[in-house]
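Take a look at the structure set out below.
As you look at this complex, bear in mind that one protein chain is not there, while each of the others sits in place.
Order of writing sets the chain letters: A and B. Residues in each chain are counted from 1.
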Amino acid sequence: MERLMKIDRRILYLVAVVVLVLVLFFPLGLPVKVSDLTQKTYNGIQNLPDGSLVIISPMYDAGSQGELMPMFVAMLYQCAERHYKIVIGNAQWAMGPQLCHPYVEKILKEQYGYQYGVDYIEFGSKPQFTVWANSALSDFPGACLTDYNNQPINQFPIIKSIPKISKEYVAATLVLDCGTPGARDWLAYVNQGTGIPLYVGEIQMSVPEMMPYVASGQYAGMIAGSRGAAEYESLIGHTGKALKSQDVMSVIALLVALYIVLGNIGYLTRKK
Amino acid sequence: MRKEGPMILTVLSALVVLFNNYFFLGQKWGLADPLNNWFQLSWGIALALGFINLTSIHWKYVQRRREGWFYSIVIMVCMYGYLILGLEQTHNGPQFDWIYQNIFTPLMSTIFALVAFFITSAAYRAFRVRTKEATVLLLCALFVMLGRAPIGDAIWGGWSKFVSNWLMGVVNMAGYRGIQLGAAIGGFATALRIMLGLERAHIGGTGTQ
Partner (left out) sequence: MLMLLAQEAAEQPKPYLGVFSQGSLVDFLVVVILGIFIWVLVSRARTGRKIPEIKKIAGLEAIDEAIGRATEMGRPVTFVPGIMGVDDPMTLAAFGVVSHVSRQCARYDTRFLALECDPLAYAVIEEITRQAYLEEGRPDAFNPDDIRFLSGEQFAYTGAVIDIFEHERPAANIMFGHFYAEAMILAETGSFQGMIQIGGTAETAQLPFFVAACDFALIGEEIYAASAYLSKEPVLYGTVVGQDWMKAIIWVLILAGSIVATVAPKSTFLADLLAK
């Protein structure tokens, strides 16, 4: 029994991979219960006034796109259904807009008939978040200068709807966060001062750290990790990658629990 | 002057940034903006130093035919090749973007995916009922893990609510607030120590004045 305490890691990984692959081919179809937090986030975005302009900021890179891309896609669907004007971009996360661009084109342009420069715009990634944010609070076009395709941003009609980032022009900011700068920087430099509600999509690893901001109301809502993304997808009625991955999450959680139990059985029955 | 010079520069820069952040006139005049630009420039120059360091090390590996020297050649080819491609095409260039989207991005995702497996082995090794505190840690880990997956709700309907409303929303939040407050003040104090010249490790000093 003591050997249960010293199982080779390679066996643990092999079993995890086999189980993972099996579940992908034979899904369990477990229902995903929607939490209060995700429901609150969904309601908050859904109930913005008609014709609102929202900023979606994908502050992440390839490492976190597994968790955050489904949230981004779901946000796009929700905002497009409500016909909000959408401004997409970030600062200091060069990969974010590049990763998101194909989805933006596919969903907004092709599926919902959004017109670039009129109904939505992508301003790409700007250097130095603090400098960009301070500048955008008084002059958004001046802070951005060019769009994702390096064209002068002032030529697009949608820019006239957002001369600066303020509550008057921006109904909400939706930030997908995985590090620094991230949602906390948006809060500190933009949302706290302007009063614009901040909705955050967060990786599971950072969710415990962000709970104080949710509790204090500084974050108007939060989509917490892959589970939150799955709940959000079920609310908007779109089965995306997050919902499909929940069975894998369940099985891996059970497997890790089993490993912990086995390790402790070995530990407790060891010869002292 | 070798140590005093950088210290004076540190203190002056810190005072400018403080003035810019806290005082209305500082923000109006944008005093810290040139400093931000110079910081970006110095980062770029230091990146060139880093390039030289990497090249020097890997070139030596190739010369000495150290184990895995072939990969040193791969590193240098990729490093300089992508640099030249980027300079020629900019980040929107077709080949540059293709390499970014189809090679670099999947590689990053792959390494990040390793975290899941490492968490598995770390949990197996670390969560043992050695002490009362370790037992509490173990139980919390099990509860949160199962509560965040649909299987938790399948076992007991109120699991995810218990986890998110009480464990995460009350217990975890209290602990995190305490750690974050302490860490924030610690960060403040570290910055003040450097500004006041009490800490000089970053300029190669022994630490105090």
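Note that in this section a residue touches a chain if its C-beta (ideal position, glycine included) is under 8 Å from a C-beta of that chain, and two chains touch if they have at least 3 such contacts.
Keep in mind the model is a prediction, meaning the values are calculated, not measured.
For the chain that does not appear, the touching partners among the shown chains are A, B. Residue-wise, the contact with the chain that is not shown comes from B:53, picked out of B:53, B:89 or B:102. The hidden chain makes contact, of the residues B:8, B:73 or B:107, with B:107.
The chain not shown here is touched by just one of B:37, B:63, B:90 or B:180, and that residue is B:180. Contact with the undisplayed chain is limited, among B:29, B:80, B:166 or B:188, to B:188.
Touching residues on chain A toward the chain that is not drawn are 9, 61, 63-64, 138, 178-180, 192-193, 205-206, 208-209. Contacts to the hidden chain, counted on chain B, fall at residues 18, 21-28, 39, 42-43, 46-50, 53-54, 56-57, 60, 67-68, 107-108, 111-112, 114-115, 118-119, 121-123, 125-127, 176, 179-183, 185-194, 196, 198-199, 201-209.
As a convention for this text, only the chains that are shown with their structure count from here on.
Taken together, the chain B residues at the contact with chain A in this complex read 27, 33, 36, 40, 91-92, 97, 100-101, 104-106, 108-109, 111-113, 116-117, 119-121, 123-125, 127-130, 138, 141-142, 145-146, 148-154, 157, 160-161, 164-165, 168-169, 172-173, 176-177, 180.
The residues of chain A lying in touch with chain B in their complex are 7, 9, 12-13, 16, 30-33, 35-37, 61-66, 94-95, 98-99, 127-128, 130-131, 134, 149-150, 204, 207-209, 211-212, 215, 224-225, 227, 230, 246-247, 249-257, 259-260, 262-264, 267-268.
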